[in-house]
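A protein chain is absent from this complex, but the other protein chains hold their places.
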Amino acid sequence: MTLTSVSTGRLLPSDPATRRVAEELYRLMADLPILSPHGHVDPGMLATDRPFRDPATLLIRDDHYVTRLLHADGVDLASLAIGQEEISDSEAREIWRLFCERWHLFAGTASGYWLRSTLEDVFGMERLPGDGDPDTLFDALSEALSADDMRPRALLERFDIEVLATTDDPLDPLHAHQALAADPDVRTVVRPTFRPDAYLDPTGAGWNDRVERLVATVDRDGYQGYLDGLRESRRRFVAQGATSADFGVLSAVTAEIDPSHAAALFDRARKGELSSGEAELFRAHMLFESARMSTEDGLVMTIHAGVFRNHHSPTFDAFGPDRGHDLPVATRFVEPLRPLLQRFGTAEGFHLVLFTVDETTFSRELAPLAGFYPSVFIGAPWWFLDAPDSAARFRAATVETAGFYRGSGFIDDTRAFLSIPARHDMARRTDAAYLARLVSEQRLRIAEAERIAVDLHDAIPRRAFKL
Amino acid sequence: MTLTSVSTGRLLPSDPATRRVAEELYRLMADLPILSPHGHVDPGMLATDRPFRDPATLLIRDDHYVTRLLHADGVDLASLAIGQEEISDSEAREIWRLFCERWHLFAGTASGYWLRSTLEDVFGMERLPGDGDPDTLFDALSEALSADDMRPRALLERFDIEVLATTDDPLDPLHAHQALAADPDVRTVVRPTFRPDAYLDPTGAGWNDRVERLVATVDRDGYQGYLDGLRESRRRFVAQGATSADFGVLSAVTAEIDPSHAAALFDRARKGELSSGEAELFRAHMLFESARMSTEDGLVMTIHAGVFRNHHSPTFDAFGPDRGHDLPVATRFVEPLRPLLQRFGTAEGFHLVLFTVDETTFSRELAPLAGFYPSVFIGAPWWFLDAPDSAARFRAATVETAGFYRGSGFIDDTRAFLSIPARHDMARRTDAAYLARLVSEQRLRIAEAERIAVDLHDAIPRRAFKL
Partner (left out) sequence: MTLTSVSTGRLLPSDPATRRVAEELYRLMADLPILSPHGHVDPGMLATDRPFRDPATLLIRDDHYVTRLLHADGVDLASLAIGQEEISDSEAREIWRLFCERWHLFAGTASGYWLRSTLEDVFGMERLPGDGDPDTLFDALSEALSADDMRPRALLERFDIEVLATTDDPLDPLHAHQALAADPDVRTVVRPTFRPDAYLDPTGAGWNDRVERLVATVDRDGYQGYLDGLRESRRRFVAQGATSADFGVLSAVTAEIDPSHAAALFDRARKGELSSGEAELFRAHMLFESARMSTEDGLVMTIHAGVFRNHHSPTFDAFGPDRGHDLPVATRFVEPLRPLLQRFGTAEGFHLVLFTVDETTFSRELAPLAGFYPSVFIGAPWWFLDAPDSAARFRAATVETAGFYRGSGFIDDTRAFLSIPARHDMARRTDAAYLARLVSEQRLRIAEAERIAVDLHDAIPRRAFKL
């Protein structure tokens, strides 16, 4: 990473004695290569290595964490060129101005933090969007983006990313991954991640068509063809370097039902005949079956639970998914996951990483589960919780019950490529601050804290994600 | 406000460097006029401007946050003259003594904080109730209360309250508000707030009678008369300066049902024939309809959700409502509010302020909702959460997701008139402390923090509550 020279005190504790310890611990982590075992960077962008278009498209239009806060302030998504294929120079400049006027809305937010760090540490800017004269900043950023050292692969190198996992559809041919793996100039290992949600929820739009195409990839049909298709796709992902399979679900409920029952549900699902209760049972069953597949092929199973997708239908209808109105709901793990854990919780080599946006589950459920089951790892604070105060709460809520070694290690989970170093740096700083406090409170010796600091951003994610 | 000279370090961070920043930020806020857009002060008290009776009645008997803690210590509510019309001097003195003996019970509590600040900063006392000799303190306070500068309007002026909203019944004639508005000596704008709960819940005691009287105010009868009566009353409140309508509900569930269905439910409700499920549906529908009315007349909609009222029936039967056993329950917003937000979430000018006493919803639901919907504002930490540590948790739980500008601004929500400046001062101090930490952690520049500090207690509540 390349941020060490900047703002050494950022996010570190204000008490001078504790800060000194934190700085020492941070220095041990600051230059470790980035391991990014879960995220949403477009592999095609890396494969083609085209220059980024303009600052407004790159940093605003295409980042729905940014556009959602503009929308909340009354900005129409259409005026941000969302859903628009082409964007003119004047539109881009207009979006940039509109954003700069509202820079104060981002103060204290995670997005504001990433943007500021991106501008200061990646672009080297001293002026920020709130400092007035948006046009000059737009021009400076545009010029910077036209340079070769700001193209995707150059940044991949500069960010010192050792491993970067993308998130991919089971039927994706993975051509970009093949091209990157074949290119000797790309030192980063770019791994696909198997993400089958759209094939597991029979109530999702387009499920039937997707399943049709999935079954067509194998010899059998019906429910067995469906399972074979999933297995075959997973096999193909593993061959291309995948180490994990990811599941985004509203509820973590799992169920073991007998194969003939499952086959009957599948057949009726294909005819659109499932009740909502049956659809839920089918989803619960497929989460269970996916765990079984992981015990067979070794893919780490990651579950991102508790998100109500596309809350505002008019926005979804006009602009499609990922527009900032996926919203967290109260989540449970202990009871819903019991069928899965009864069967696979102690299975050799099975890894189950649990992510939540309901913080209450950290101390109540995730740390206790991970403190017993060798398969369970506590997912790093994710999404809305991927921010300094939230990260501090995460450590305080989990370490006392499960220690440091039952966590997944940090994931950036982002499609905002330029923010990746800032995100990992934030995690290292908040970890340094937390460890320094434990040292200051005589709960850890400094040598223990030093080992943990490095392990948190090296050994721990490597083990949890089988990198 | 008038508290700046007292205890400048109160509630500010102990680290010297951070404290200096906090003090600087606090100074910017300390003298701003008070905006109180939601509370429960009796407008009649201001209109008549009679002197307060005695310290025990004013500070103890009539504050159920104080009496509940005495009750929890085994003091019978009857011995506090609760429910009693007249209170003798000796009774008042006896209540005061009983309270002073138990002053330690209030240590660390919000009520203890307001009481101490009221005694020190409003009355100028140096002795506190726990310092022994309750009679001398009682006499000193009694004497102070008899002076003209301690009468309600003098305090209104001294507290520098620019706007004070009361909470009023839809059939209230608003005479006190008219008198205050007509009096050129009253510089405070005293606004009524439309609070129709007792007209919306068909299972509430007296609902039928109230609805009868409401319908009698308009030409039509039946369900349409009911809606017209509500609309007409809202119109009257708007004319008298109201800017918001307030809803206190156990659950935030909303529903859109067709008018004929609603009318049928209404007719059966009037006959007492609704099942509990139908009553819930009717309440959910009326919350939805109330949002629609807000889109028509512009009243800000505030929802205080998640409170189980009158938990202990024997106490309710003996002493009536508001006796300290209204208790919070687990609350949800994302799914229950969806029908309302689907329809009105992006409606022009619609403001929906969501208050909770279930802290888990701050990071999980309220900040994400307010970070997308332009109508949704995160209610300030309310009621049990209106206290220094809770306020700090509120900022840490919401700002990273939604920033500072999606909050409602502080509300004091109190009927304890003398505590109003202490409450706003507390909010300013905790905000100064939070902002100073962000500056110290290099997450905000000082200039940014300065702007936010002022906006939090000026522009932000003005906008959210349309003051």
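Going in written order, the chains are labelled A and B, and every chain counts its residues from 1.
As a working rule, a residue touches a chain if its C-beta (ideal position, glycine included) is under 8 Å from a C-beta of that chain, and two chains touch if they have at least 3 such contacts.
Predicted, not measured: the structure shown is a model, and the values here were computed from it.
S.K.: Residues of subunit B in contact with the chain that isn't shown?
M.R.: 7, 9-12, 14-15, 68-69, 71-74, 104-110, 112-113, 130, 308, 311-315, 324-325, 327-330, 357-360, 384-385, 387-390, 393
S.K.: Kindly note down the residues of subunit A that lie in touch with the hidden chain.
M.R.: Contacting residues on subunit A, toward the hidden partner: 13, 15, 17-18, 330, 332, 334-335, 338, 341-342, 345-346, 360, 363-365, 367-374, 376, 396-397, 399-406, 437-438, 440-444, 448, 451-452.
Rule of thumb we're sticking to: only the chains that are shown with their structure count from here on.
S.K.: Using mean CA coordinates as chain centres, what's the subunit A-subunit B distance in Å?
M.R.: 39
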